[in-house]
Structures are given as C-alpha cells and as structure tokens.
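The complex appears here minus one protein chain, its other protein chains still in place.
For reference, chains read A, B and C in written order, and residue numbers begin at 1 within each chain.
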Amino acid sequence: MSHTSSPRFSGVVPPVATPLHSDGTIDHDSLRKLISHLIDAGVNGLFALGSTGETAYLTNAQRVEVVSTIVSAADGRVPVIAGAIELTSARVAELARELEAAGVDAIVATAPLYTLNSMSEIAAHFRSIADAISVPLWAYDVPVRVHTKLSAALLLQLAEEGVIAGVKDSSGDDVSFRRLVAANEAAGHPLQLLTGHEVVVDAMGLAGADGVVPGLANVDPAGYVRLWDAVAKRDWEAARTEQERLNSLFEIVFQPKGLSPDATGVGAFKAAMTIRGLIATGTMARTVEPLDGDTIERITGILAELDLSPAAS
Amino acid sequence: MSHTSSPRFSGVVPPVATPLHSDGTIDHDSLRKLISHLIDAGVNGLFALGSTGETAYLTNAQRVEVVSTIVSAADGRVPVIAGAIELTSARVAELARELEAAGVDAIVATAPLYTLNSMSEIAAHFRSIADAISVPLWAYDVPVRVHTKLSAALLLQLAEEGVIAGVKDSSGDDVSFRRLVAANEAAGHPLQLLTGHEVVVDAMGLAGADGVVPGLANVDPAGYVRLWDAVAKRDWEAARTEQERLNSLFEIVFQPKGLSPDATGVGAFKAAMTIRGLIATGTMARTVEPLDGDTIERITGILAELDLSPAAS
Amino acid sequence: MSHTSSPRFSGVVPPVATPLHSDGTIDHDSLRKLISHLIDAGVNGLFALGSTGETAYLTNAQRVEVVSTIVSAADGRVPVIAGAIELTSARVAELARELEAAGVDAIVATAPLYTLNSMSEIAAHFRSIADAISVPLWAYDVPVRVHTKLSAALLLQLAEEGVIAGVKDSSGDDVSFRRLVAANEAAGHPLQLLTGHEVVVDAMGLAGADGVVPGLANVDPAGYVRLWDAVAKRDWEAARTEQERLNSLFEIVFQPKGLSPDATGVGAFKAAMTIRGLIATGTMARTVEPLDGDTIERITGILAELDLSPAAS
Partner (left out) sequence: MSHTSSPRFSGVVPPVATPLHSDGTIDHDSLRKLISHLIDAGVNGLFALGSTGETAYLTNAQRVEVVSTIVSAADGRVPVIAGAIELTSARVAELARELEAAGVDAIVATAPLYTLNSMSEIAAHFRSIADAISVPLWAYDVPVRVHTKLSAALLLQLAEEGVIAGVKDSSGDDVSFRRLVAANEAAGHPLQLLTGHEVVVDAMGLAGADGVVPGLANVDPAGYVRLWDAVAKRDWEAARTEQERLNSLFEIVFQPKGLSPDATGVGAFKAAMTIRGLIATGTMARTVEPLDGDTIERITGILAELDLSPAAS
C-alpha cells in the first residue's frame, strides 16, 4: 500500500444519504442529483456508505451499486471515501476490495463489531485491512454504534506505522478529540482529523479539526461550505453565526417523537431533502419506521422559517 | 414458512468450534472428527456458527463451507441450527438463505448490530428474516455482544405470531430468563428455550430451560450429556454434582491473563480440545491473539486433574 | 473486630420495607407490626436499611430511628443486619458506628458511590470500614445502583483477611455468583452468601446459596419460609413449585407503567402490604412517584387470585 499521493480529505465531506424508491430499492437518479447538488454547493469530498447513508441496512451488492453511482456522478471533481462497515477484518477487507474496484479513493472502517477484542487485537484488525487494500485506510470512531472507543494512543500508533491516514471522529468526546489533535500535531500531522458532529464545527475548527462530515449537509451543503470557509479564514465570529443558523436547522432531528435514533436522524434529513426537492422520497431502509405527517409538517415549518424550501434549482 | 414439522432443539446442543489450520483456513478434517465425537457422546443437536464457532471472524463463503461440512458430517443423526450473524435483516436474510441451501434445519439471528433501533423495529427485523426463509427462525439474545436485550414481551409476541420457534439465551440475566420461562409456559410453550450459560445448567434446568448450548461441551460433551440426563430425570443432586465437575473444568477459561474475552474463551476451549486430541491445532481466527505456553500448561494440568486427557478417541 | 461469635445470617432474611405516614415521616407502629408479622412467619433474620427499605432516601437520623425500632421489635428473636449506604469509607464508618450503637448485629456496605476507584482502593475501602466497627461487615454487590461489580477474587481476598463475613449478591449475574459459591466452598466457606433475587431462590439454593434477601417477603414471608424449608430439605420439586407461586405474586411489580424502577418495585410491595393490612399506607419516600388507582386495582387482583388478601393478621 502506498499513501503518498493520496487525496487529503478535508473541509466539508458530507456523509451522502442513500435515496430509496418507495419499494426500498436504490434511487440512482436521486442519488446522482444529490451528488451534483453537493458538489455544486462546493463540498470538498464525499463520504459514501456512512451511518447517514444507511449502509448497515444495505447488502454488499447494494453498497457497491451506491458507490459506483457516487463515483461516476462525482466524476473526479471531489474525492470519495467509503465506509466498509463489517464485523471483522477479513470481512471488511473483502468488502473494501470491492469498493476499491468500484473506484473509491479511500476506505473507512470501524473497530470490530460483535466480537470482544483487546486494543492490540483492534490494532491488528486495522493493520490487516490496510494490508488488503491499495487506497488509504481511515478509522471511524463511533462508540455509540461500535461500543469501543478508539484511544488517541492507538490511532497515533497506527498513523506512525502508516496503517491509517485519517480519523472520522463521531465519539462525542471533545476532550479526547482535543488530545488527539494535539498529539497528531506533535507527531507532524500524520492524520487528517474530521469531526462527525455537525453542530460544533466552529468549535472543532478552533480546536484544530481538518474538516467535518456533516449529515445535515445533505439538507444544506451551502451552509456548511460557508461555515468551513469562515473556519479556514479563521473568522470565528462568522463561523459561529453560520453554525448557529445551521443548528436552528438541525432542530429538524428533534421533531420525530417515539421513534428510534436511526429513524429520527436519517428520517429528518430525508424528509427535509424531499421537501427541498433534492430527492424523490423520504423512504428509509427496511426495517426503520417512517415519520408521520405531523412531524413532516413541523420539519417543513423549520425549513420555511430558514428560507430553505425549496432548493435553489 | 411452515414450522409445524420443525425439529425441536433441546437437551445438549453444543456451539461447534471451528477448527483452523495454522494458516487460518478451515480444518475440515478436524471439524468432521469433532462432529463425530460430539454425536458419539450423545449430544442432541449442533449449533453451527455461534460465537464459540468464531463466526464473526469468518467470511460468508467460509461460513457456508463450515456449515456444509457440519451438515454432511452430522448426516441427519442430529439436527443442525446455524447462526446468521449479520448487521441487519436484509443481510441476515441473504446469508440465511445460503445456509438453508447448505442444509441446516434452523437459523438463529440476533437483533441488528451497529444500528440504533426501537423494539418495534427489532420485531420487524425478525419478521423480515422469518419471511425470507423456509426453516424455523430462532432469536439469539446476547447483549454483551449485540448491546440490546430482547425482552420477554418481544419474544413472546414473536412466538405468538409464529415468527420465532426458540430462543438461545446468553443474556446472563437469570431473573429475566425465569420470567420468560413462565410466560412461555403460560402461552402453551410456543418457544424452545436454551440457555447459553454452561456453568448453571442444573439451576436453569430446575428453572425450566429446554436445553443448553454449552461451549465447554466442545471439550467434554459426555459430561454435558450426563448432566442433562440427570436434569431430564429430575435428579437434581446428580445434576449439581456433574455441573460442579464441569465447572472445575471451566476454570480453563480463567487461565489466560491479559488477553481479550474472545481470546480467553475460545482460546481455552481450542487449547483443551487440542490437548485432548479432538482437533489438530488451537489456532484462532485472525486477529485474535494466541495463548502462551504457560497458559496451555495450566490448562493441561486442569484436564489432567479431571482425567480428561487425552480423549477416549 | 472479632467475628468469631457472630450470627450466621442464612435462610430468609427480608429487606425490611420502611412504612411511612402520608406526610413522609416514619410510621413506627406499622414498622413494629411488620417486624412481628415477619418473625411470626418464621424468617431467619432481618435486613434493615436496604434498597427495599428506601434507605437512600432517609437522613441518617431517620436511619437510626428505623434501626432502633427494628432492633427493639425483633427483641433478639432473629439477628438484624443493617445497610450503611454512604459514598465512601469515612462516611460509611461514621454511620455504621451509629447503627452499631443502635443495636444491629452486622453491617452491610457497598463499594464507594460517585467516586472512580480501582479494585485495590475498593478493597481498602472495605478494610477501612471493618476497622471502624465491632460487628461483622458484609459486602453488598448491586452494580445496577453502585456501577461497580465486586469480583469473586476481591470478595474471597477480603474473606481470607477476615474483613467481610458475607455477601448480599444483587448483581443479577448468576454465572459469577456460581463461581463465587465454588471458590468460597474451596476456601472452607468463610463467607455466607445470600442472593437478593427473590424469583430464582430455588435455583440459587441448588447452586449453593446460604439464603435469600427477598423484597417480596414483605408481602408474603410465609411463602419464602416454605420455599427455603424445601431448599434446606433439598426437596427441589417442592422448592420450584413454591417459587413459581411466588413468581406469580411477583407480577405485581410489573403492573405500574411509566414509573421509575424505584417507584415500581417498592411501590408495588407497599401497595400489596397495605392491601394485606400489614402497613397503614403505601406512601413512598420523597421524591418517588406514587402508583395510580388502576395499578393498585391490578395488584389487588393478583393478590386475590393467590388468596393473599387480607393477611391472616
């Protein structure tokens, strides 16, 4: 594996939602439309097959389908990184090679799922995956789903060995992230560090993040591009102002009541994207429960208040 | 799906270990030998591709390979149930159909992994899997790995709907299991209830379990057959005596120090099986760390004290 | 400290509920009546100031009040052990000395609360408490409240040192309890081991428990006395039958809906005790929410079905 000429994912790298027809099959037309909308808005990369992309609910054949469409629609304008969410290293590697063949520029993987491993076994897991692929490997730290926290020490060790090229941090642990930023800086910045928390991008930018993977950018990519531009210019007041506007928009995810976290988050994004005309339906993957009409009305209201409906197209 | 003529898994149903060559490939010869040893010892069924079988570390192709060998070696003498351990219903269903084609008599699945679902979404998950297969579906409750506890209410609801035929309980929650037994009895015993906890089989038998899935039976199947015979005869003192002997043997899993739970449990079983001559090597799946020589020596000592080495082969 | 002549708590040792007047003050008359009822039913000891006794909600002055009444009402007929539930060792010791002065025969304490300690600090915690009192110290293992699991190794170490004389196990971890029983037996039975799980007493008796601390015995002490008599005679079928009758009664705790675990458990017990005429009101400690009328009606129904209302007063 050689990472020397690898794309440096940074700035705004949205986790692309996976539009579905009402029968649950992939809606490639909407997906292409969405990719165009994101790239036109100025995003810096695309994160395919993340949690927002409902990747856990897709078969491997569907995952390859989705990635192929994203790569083809992106057409080299921005790099594409894809999640290879699987139980263990042999299975991740198998899938990652398929995604690599489909044209992605990097792979992102979590610690093992279901198994009960030590930190050194988890390190071996990432090494084993990196050995199996030709594109750079990233680590995805999302303890609420994986039930393992990747320590700064582990991540830096893997960086020094050339095993991983970056981290997507969705740990919700800003104290630990801050320490990772400092250790990464001290080591010469071997890792690109992206935060997955779209409501604190200004603060994470100040703390030293290299970019953000904002699910909400599926709804308002231009807002995140403006936000990150302000971060890049170190205009922290402008960044904060844009962040707060986006956080008002983020209230859409608190509108569904009594549904699961998966239904709530992706459901609100897809509902808002449908209202804005970015995708055809808000259908979620089987067996996630749909939002009801009242919820969609409240989401419509929030979009209207922020002049976000329909999309400028 | 029709479950009317389905085999009733009960008694001793070992989760079959997956023997590996030292290069990590499946050792089918050892697997066949192991199956013969288990059936000759009198076990009542075989549980393929469980946690003890290291299924999480196997690719789907390897899983089908393993199941094919088990089904062929069992040759109809005892029924075979296989774990379809995957993230979500579409993925479980896809794999389950392959395992069904390979000849298993039933499928067992967990709640979704990685995703964040509500109880009603989890119910829909099991319904969706059951719809996709022709053999009976079982629910596998193992919160330490899945991070979801399946409630008695959910399981009984799925039983009433004809979605599931049984439960393998590895929840470590004997209070909840007892309530499930009572509710199942009150409903006319729609579910077969197997405990996964091999060190409390006498007590779970008294409580009303229909059988046990003992990882340790890979090492001493005859002991578990004697134990369950005593339970079946309601000879509780004999059951307790045999259980306590087996619990002395179970001390092998406390010998490894500083290793992960997966390395510790499966590693001790495989080391003991190798010492007893039941399989060729103690190799574990990649990236699980091996036991050291001192540990294996201590395990050898425990086996010797219990006159368990080598196997009566 | 000298434990040589200490009472050996075993058999049925109910965690005594704390009756309250509707204004929240201690109802000593009801408490005395309850103690008489328990002792007349044949219980072997009394566990004062446990979770069922709402001890966490009482001031230290109230705790001493409660213990004084219990000790005086018991009048030496059965021994009394009292919980000293406090944050850390200095605080536990201070309270424990007051409870000892009030006449209890033993003290039971948990691992520290709120703090973040190592296992060796927790061992020192128990040593420090034992040094401060003259009566035997017991360890109370209730991870759902304390958020620490006391390991078998720690408990046996403390037993060997003469620090603790027994364990009340409310860990809900029957596998670990079984291992503790075996290790305790191997060490010459230095510890008395009581289970706190009232719905699996038959199974825990078979597994080797020395007794039970059943909250439900506040409602039906005679049932638990019959159950333990069967255990003591090793008549496991009789034990199971009585256990199952008691488990039908335990369904009272599943009647409250939408309330907290504390409201649900103690609330159901106190409601049933009021219906049976054992105490004057079902009032719970401030700020626990009361059961509603419908719930109390369902509890009344369950008692009636089991011919448990009113008490034989």
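One rule holds in what follows: a residue touches a chain if its C-beta (ideal position, glycine included) is under 8 Å from a C-beta of that chain, and two chains touch if they have at least 3 such contacts.
It should be emphasised that the depicted structure is a prediction, and the values quoted were computed from it without experimental measurement.
> In the full assembly, spell out which visible chains the left-out chain is touching.
In the entire complex, chains touched by the missing one are A, C.
> Among C:I26, C:A238, C:A263 or C:A280, which residue is in contact with the omitted chain in the full complex?
Per the contact definition at the top, the residue touching the missing chain is C:A263.
> In the full complex, which of A:G103, A:G172 or A:P261 touches the chain missing from this view?
A:G172
> If I consider the whole complex, including the chain that's not displayed, which of A:V78, A:V200, A:L216 or A:A285 touches that chain?
A:V200
> Looking at C:R8, C:R91 or C:K149, which residue reaches the missing chain?
Of all options in C:R8, C:R91 or C:K149, contact with the hidden chain holds for C:R91.
> List every residue of subunit A that touches the chain not included in the displayed model.
172-175, 178-179, 182, 197, 199-200, 202-204, 206-207, 234, 236-237, 240, 244, 247-248
> Determine and list the subunit C residues touching the chain excluded from the picture.
Subunit C touches the missing chain through residues 56-60, 85-91, 94, 112-118, 120-121, 124-125, 128, 144-147, 259-263, 285-289.
What we mean here is this: only the chains that are shown with their structure count from here on.
> Which chain pair racks up the highest number of C-beta contacts?
A-B
> What whole-Å value do you get for the distance between subunit A and subunit C if each is reduced to the mean of its CA atoms?
Roughly 50 Å separates the two chain centres.
> Which positions in subunit A touch two or more other chains at once?
Residues: none.
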